[in-house]
Each structure stands twice: as C-alpha cells, then as structure tokens.
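Pasting a structure below so you can have a look.
Missing here: one protein chain of the complex. Every other protein chain is in place.
Labels run A and B following the written order; every chain starts at residue 1.
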Amino acid sequence: MYYLTKKEDVAMDFKTYRNQPADELSDYMYKVAREDNMETVYERFAKQQPQCAFGAMGVCCTLCTDGPCQITRKAKRGVCGASADLIVARNLLLKCAQGTAANVYHARNVARTLKAVGEGKADYSIKEEGKLKGIASRFGINGNRTLEEVASEFGAFFIDQINSNDYEALKLVRVLAPKKRLAIWEKLGIVPGGPNSEVATALSKAMTNVNNDVVDLLLHCLRLGIANEYAGLFGITTMQEILAGIASPNQGEVNIGILDPEAVNVLMHGHQPLLAIKVLEAARDKKWQERARKAGAKNGLKIYGSLCEGQQIFNIASEYKDVFFGQIGNWIQQELVLATGAVDVLAFDYNCVMPTISEEFAPKYHTKLISTDKTIRQANVERLEFESDNAKEIAEKILERAVEAFGKRGKVNIPSVKHSAMAGFTTESVVSALGGSVQPLIDAIASGSIKGVAAVVGCTTVREFQSGRHIVGLTKELIKRDILVIGAGCCSSTMQNANLMSPDAVSEAGRNLASVCSSLGVPPCLSYGSCTDIGKIIQTAVALADALGVDVPDLPVVASAPEYMEQKAVADAFTAVAFGLTLHLSPAPPVLGSPTVTKILTQDVESLTGGKVFVELDPVKTADAIEEHICKKRKALGLKVDGVLAKK
Amino acid sequence: MRYVIIGSSAAGAQAAEELCALDKDSKIVVVSQEGYPPYSRCLISRYADGRLLESDLYFKTKDFFKKCGVEENLHTTAAKIDRAAKKLICENAKEIEYDKLLIATGARPRFPKIDGLDLSGVTCFHSLDDAYRVAESVAFVKEAVVVGAGFVGLEAAYALTRLGIKVTVVERCSQILPNQLDIIASKIIQRDLEELGVEVILNESLISINGTESVYDVTTADKAHIKCEFVVIATGITPNKELAEQAGLDTDRGILVDEFLMTSDANIFAAGDCIEIQDVSTGKRTLSATWFNAVLQAKFASHNMAGGRRRYTGAVGIQNAVQFHQIPAISFGKTLIEDESSDGYEVISIHSGNVYKKLVLKEDKICGMIFVGDIAKSGFYAALIRQEVDVSKYRDKLLDQDFSYAYFKDENFGQMDPYKTIPACWGSPVWWLQRAQCMGIGS
Partner (left out) sequence: MKRLMVKLERCSGCKRCELACMEEHSAQKNYCLATLGAPEPKTRIFVESINDRPMPVVCRHCNEPLCVSACMAGCMQKDPVTGIVNNMGHEQQCVGCWMCIMACPYGVINPSFDVAQTGKNAFAQALKCDFCPERETPACVVACPNDVLEAEEIKE
C-alpha cells in the first residue's frame, strides 16, 4: 500500500551475504583486524541479531517507569494510554529534536568563532569578505562598519537567533526562505522560532501524557526541519565558508591506501573543520617536517581527513596540497583505518567516533587520540578543547603528539591501492564551472542531457546487506540513467572509494550525462562535502527553482538517504520534506508500527509541503522510483520525456 | 518369535527394550557375562571417585529386564553359535534356541606387551568390577600411573586425582586424546587437567611395571622410573568378534554388517562396539566405540530383527563429548587431517583463550568438527555432518556467532516441523516492510 515493492516480488532472497565491507580496501583491512582478533562494527552487528522489531518499528516506548511498553497483537495501548501512532510520533519527534540540537550546536560553535574573529580574539581571519558582507547586509548589518565589526555583529546575531524564543518567527527564515515556501509554511503554521527553544518545546510535547495529536507532533518535526536548515546547516556552511574559504573543485586521493607508511600520519576526524585548518597551516612549518624526519619518517608529516571533517577540508584542499594528502573514508571504515597501524594521531571533534576506537583500537594500534570538542568524554583520550583563540596552540600540540606516537608504531599494514576523486562542489563553484550562471544546467536539464538531479546523501550503515553497497548500487544506476548525482557526507566518501567521483567515472554514466560531464571536466557525481553540507544542496535546489520561476517540489530533483543511520539524518529528512523534496529512505525508519504516521509521511504530507518520503530497500528499484518521479516532474514542467524507465 | 541378545550394555539393553515394544508376544532372552543390571560403562569413573552411587549407573531401571519380561542370564558367557540348529551354546552348557540373534558383545581392553601386568595394583578401567577395584584400592594409594591418554585413561586420571592421588599420565603420542582432538584442542584440555594437578608425560611409553607382589614403580622407554602403587592400563580396546568369527560370519577388525545391521547370516544381527560401520565423514569403514552409536544401532537392528527394513545410515565413527575438569569439548567426524591441503580438505577455525572451534570441510560439506570451551549448537553442526548437508551457500558464515539452525529451517532432519505455516514471503524485503501487519499491530 505505502511501500514501493510490489506484493508480487516475493522472491525469497536468502543468498546469504556475509556482512563485511563492500569496498575492496576496507575488506583487506577488515581481514587484518579480524586476524588481530579485533571485533569490528560487523561482528557487533551480527551479535545484536536479531534485533527487536518493536523498536525497529517505533512502537517501543521507554519514557516512563510504567514501561517499557510495546504495541503488540495483544496490547493496542501503552500503560499511559498511548496508541501505536502516538508512540511512533513521539519517538520520531525526539529523534528529530536531537538531530536538530546537534546541528545547531555545531552552528553555534562556528558563530562563536566568527564573533571572536570580529573581536580580534581568534586565530582566524575572514577569508570570504564578499560572502560575509552579502549575508550580513540581508539582516541590516552593513553600512560604514569595518569588516571586523560586521563579523562580530553577524556572529552575535546568529547566536541570538539560535537562542531566540519559539514564539517569535526566526528572522533567518523570514529573510532567507523563498517566498513560495514561506507562504506554505505560514499556512501550515510551521515557521519556527529559535531552534533551541523549539527543541525544548518538542521535548515537552513528547512527555508522557502531554500531546496526543499525531499530526501536530509531525508538524513540529517539520518546524524543527526548517530550523535545522536555517539555524543549523545553512549557518554552518555559510560561516565556515566565510572563515575557511569557499569550496573549489580539486583532485585528490582517497581511501585507506593513501596512508604513507614512511610518514607521520595525522588523521582529522569528525565534523568541525576549523581546527583542522590550523593543523594544516602548522604542518607547513619546516620545523614539524624536520622533526618528523628526525623521528624516522622519511616522508615527513602528512595530514589526512576522515569522515565529514575530511570532506570539508577536501572541499578547500586546493590551498593545502602541500600538507593535505587526502580523504580516508566513511563511518564504517574508522576502525579499519586504525588497524593499518599507521595512524599516529586521530584528532576528533563531536559525532561519529565509535567508543571502540578509544577503548579497543587505539590502544592496540598505538594511535594517540585527541578530542577537541567539549562534548566529548572518552577513555584513553587527551582532551585539548578547541576555543577560537587557542587553535594554533592545539594544532602544535597535535603535531607534537603525532611525532611522539610515531616512535611507538608496531606492525604497519596498508593496502597498496590508491583511488582518486574530485571534490569541492558547491552552489558557487557549480555556477562558476558553468560559466557564471545556472542557465547551462537548466538548458542541459531542459534538453534532457541531464534528466534530473538526485542528492544521494547521509550516513553509511551495516544494516541489511548495505555497508556502502546500497549507495554505490543506487548511484551507478542513477548516472546510467542520465541523472546527475550530488553526494554529501559518508555517501560522498563511499562514492569516492568506489571511483564514482573521479572524472573517469563518466564511463559508468549514460551517454548524455557523460558528454555533459566530459565537456565540463567534472565527474557525474559531484561531492558537496560533509553531511552538514546538505544545506548547500537545498540552497542549490532553491537557486535552480528561483531561476526557473517555480517552487522546489516542481523540480526534477529527488533526495535519497540510502543508508541513513542516526538522528541528524532524521532532522535533515524533515528539512528535505519541509522544502518539498521527495526523499528516499533506507533502511526503513522506525515508523512502520503506525499506519497513520507511515501514511502521513509517505502520502498525505505531499499535499501540504509537496515533499514526501518513500522507503525502498533495493537499489535498482530505488533508481526506478527516482527516475519515475523525475519524469513525472519533467512532464509537469513541459519538458521532453523520452523513454520513461528505459534502461540503458 | 524367539530373540536372543548377547550382551546387556548400551546395545543389548536398548535392543531388548525396543523388541519388547515392537513384538509383544515374543520371547526375549539376554545373555550377559556380567552380573549387574544394564549399567553405563561411560560413568564408571564417576562411581569410582564417589560422584555417583552405584544405583545411578543403571541407565535403565534396576528391574528393567523383569519389567520388560525378558529372560536374563547373568554371569553367562556365550561360547558358540550353532547356525545350522539356530542355537546359542553357553559356557555353562546351557543351550538357547533363537529365531533371531543379536550379537552385542562389545569390546574388551587391549593390553600393551609389557612385563608386570599380573601384579596386584595393575588394572584396566572398563567395567564396574574395575571401578570397584579402583574404589577399594584408593585408601592405600598415594601415587598412580595411567597408561594412555585416551578418553578412558583421562577419565581414570581425573577420578583418581579427585580422590587425592597424585596421577601421572603416560602417553605414547605427542598429544592427549590423539584420536579425537587436534593439537590446539588437546593443549587446552591438557592445561585444564594439569591445573587440577594431573601430570601428563607425552611421547613416552612404558616398558615395564615393577614390583614383587604389588606395584612398586614403572619404567619408561626413557629408562625413567615413576614411583606408584597403582597402574591403570587404558591403551585402547579391541572388539569382541571371536564368537562371530568362529561361527563363520564375515569379520574384519570387527564384525561386518550390512546397512540393515545384518551379518552374513540373515538370522544374526550385530550392534555396538563389536561391529564395523561405514563412516560418512571419512567414507571409510571403521570401528566405533561410542555409546550413542551403540544405542542407535541397537534401535535399527531390533527393528530389522522384528521384520522391518530400516537402513542405518549417517553413521559417524568419532563422536565424543567430554568434560574432565572445567572445559567441555566435543569432537565429531573427521577431525584429523595429516596435511591440511591433502585430499581437498579445508579447515576453518577460531581460537581465543579456552574457546576453540574448528570445522573440516570437503566439497561443500562439513565432515568434522572440534568444539572446545563453547559447545553450544554443536549438535546442529553434527547434524550437518551426519546428513551430509551442502553448506556451500554459507561457507563464509559457518563459524559466525549468528550462524544457527535458522539457516536450515527447511531441513527438518526427519522430525515434526513446527514452522509449517510460514507464508512464502517470509524473510523477503516485502515481508520486512509489512511486518507491522504480520505482527498484528497494524490497524
């Protein structure tokens, strides 16, 4: 009824996969780790099986001590009286609130740094003056002020916005949102106030016996989604670009094979790239290269990126080619990277660091761990908490620890294959690659050379048979059908590892898409960077809609999170739905226990925002559905549709 | 119908029970050399050290034969089979006529050719009488030597150690349990025993047992003397096939039977330790002295004696479960491969601490396993070996934590199927998304 797999496709698919990495280099490292008797994410997943379906379907409630309650064949209500619909909606709202809070936390950190820069208290400077002045002026911060004053005032303004009340509509939304969207949101009453108080309100609504209205709870998720975009994702990208520079296309190396056994290797891991920039700058100092050589590392000291932090450095890496040596990998790979024995320092900030890294892998493989965010507390980790005015000092310390750790290395085992990829795409760089306006892209879409655009974004998961297989499978199917793919987050890393983000990948693309990409010298899958750069993708979609004079839902654009895993992704999903995007999710989110919530998310919400969610576990069928949706939108726009669902 | 059964241990007793149930009007006669109700030979060490009482050894009830209406002839040794007259002649000259005869004579201990076996204080460890002997001698014994580190030897060593005796085990091979375990598994078990205080000397054999009337010490091939007052000989067993041999039945190392457990005489069947079986795990004919096999064979033999035609298939020679001290171990099928690459055998194993699991594979099938420490689900693997199930689909998963019978739910191993109502879509992606309805929590 509400899923795309048809009833007749009941082919029992018990071809047993062994849950292990899809990517060849990761698989090599996986075997090394297993030989060393290390338990990885795959073993932990296997040991968790089978997992309770009540939780997986969202009908397990652990909020109060009358619980845990589950909605079952026998029990249609929890002890407090909550129905399946209510429990599912409450659980979903809680996850969405947590994700929003995390993104907003990140944005607040960046805003603080921007403010400190303006006040002259930070080790950073304004790299993108135009961008800062442009955005500040939209909020009335301009005039005769100096650049520093604008920075500090805009930083302060942003922090104020984050902390503002939920009974006043957020200025960021009022000013920045496209008019058509804003009108719809106002009609639905979901223009959010300050994200922090929105999150607090959400938590209050999800209390035992407070709100029984499923629709209201889900609308609140959409409010959070909008706040998540403007006070979170958009803020993060914009301010990070102001401080670190706008992404520009550049070629680099990726995957575990790029680690250098003859160098002191520093891995920057996490989500907030500002410190990493200082580390890169410090590593340029001859002193460190000398010290690394003296310690026995013939090739000096090298910095690598990992996870989303790496993607963000990769985006601006054209400036740092002398010290930045590439992007290592995605969430699943983090343990496997350490198993090389060649990572001397792993410096990380918040989100996506497995506890096993500090408790098992780092001690075993000599890696020195340094945490730089105040939210982190882990065993065996040195805490060097980042403040905007101590970045240089911390950077020096990180390098110092790396040189020290190099001497303690044991066995080193690095697969010898290297992959390369291109990164650094964003609204601005895409426009400049197109020669200054989005018109060529619109023309390409209008002519059918590019059938449509799919944003394949988000995490990686080991659920089902995925661990990257779904991302790669779906991406290959899409580009084969002339659908341009935009990647972000761990999806980008996965595509890079699969060689889909290098210009050579046009050989995998359909004829029309391949010719467009070859003429521009870009790959058929464009990396927008980290999972927080999903906001930029939405801005690109908005720019495209503006240029065409239509609303976002009218575009032949689809978003997909083929291996979504954690709470930030839930918040991002509601952002996409609020903006009117059709969103593919896999694995199934924990809502299937409530037919009402499932129906709202997969059908009813389309009549409200224009967006909706669909769940599909098979990559090829997902591509079919995405292509069908794109063709439908093309038809509505009066564009040429040839060979609907025709495969290459 | 007159059924005569020679032997009253695992096979003999089981056959008597089965025949009673199968053919109520028949006359069943059991002839047994020993003077006890059926007792469990495997448990005598537990009696010797006091863990069990004598009555606990009777695996059927004490008055089992009487209850079944079986005529029992204890302390009676079968001397000769007159096949032409269908008569069993006993040593006490008693003659018993039969229509169907079951030979379940078992096996007897094998002794090495060394001096001093006749001294007092030297014993084998095979029967309840031996266990009495051990239990009686204990009070006077401080040190003992066990010759042979097979199951019987180690059971004896463990029992003696529990009685406070300092035990030295002398084994000719380079490991303990050489027929059942590989070197890694044997080391784990050996450490477990040594922790208790058992001393194990490997690569060593005995050349003589010394003493005047009773044992004083033993001499090893190394010319070392080990002082002891008690010696247990546990150097293996040999099948009691002579009765069959003299009657002109086909024999080799043991009595030869077809897949219906019938000997070369259609009226004579054989079961238990005295026969040779066709081992599915190795594809070779082999002797097998295990309780489990004896009982199964007796079941099949008695069915066929009563006129049935049940094939005895899926026999496996090595199938042992053991726990001496703290660590349990199971060995099943072909576990020993001289060279891992030879004959297309392949080995997969995991080993950490006291947990060791090893599977031997050949041509998509498992043919042997050793589980030490963690023996859960071992019966499932044993069934795969016994039934020669193709596991090629799951080759990489075989020793995974989550590998279980679930992967073979369509294979019922001949038993009632509790899953018969599964809809065809179970497990498919469709079912995965429809689970709410399946679970009954949809609207």
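Keep in mind that, in the parts below, contacts are C-beta pairs under 8 Å (C-beta built on N, C-alpha and C of every residue); 3 or more make two chains touch, one makes a residue touch a chain.
Model, not experiment: these values are computed from the prediction.
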Given B:K86, B:K100, B:R133 or B:H325, the one touching the chain that is not displayed: B:H325
Specify the residue from the set B:L43, B:A107 or B:A270 that touches the hidden chain. B:L43
Pick out the residues on subunit A that sit against the missing chain. 14, 16-17, 49-54, 57, 70, 72-75, 463-465
By the contact definition given up top, give the residues of subunit B that touch the hidden chain. 10, 14, 40, 42-43, 46, 51-52, 56, 58-61, 291-292, 295-296, 299, 319-323, 325-328, 330, 332, 353-355, 373-380, 382-383, 386-387, 402, 404-407, 409, 413-416, 418-423, 425-427, 431-432, 435, 438-441
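In the analysis below, only the chains that are shown with their structure count from here on.
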In their shared complex, at which residues does subunit A touch subunit B? 3, 5, 7, 9-16, 18, 37, 43, 46-47, 49, 53, 57, 59, 71-73, 76, 84, 588, 592-596, 615, 617-618
How about subunit B: which of its residues touch subunit A in the complex? 352, 393-394, 396-397, 400-402, 407, 424-436, 439-443
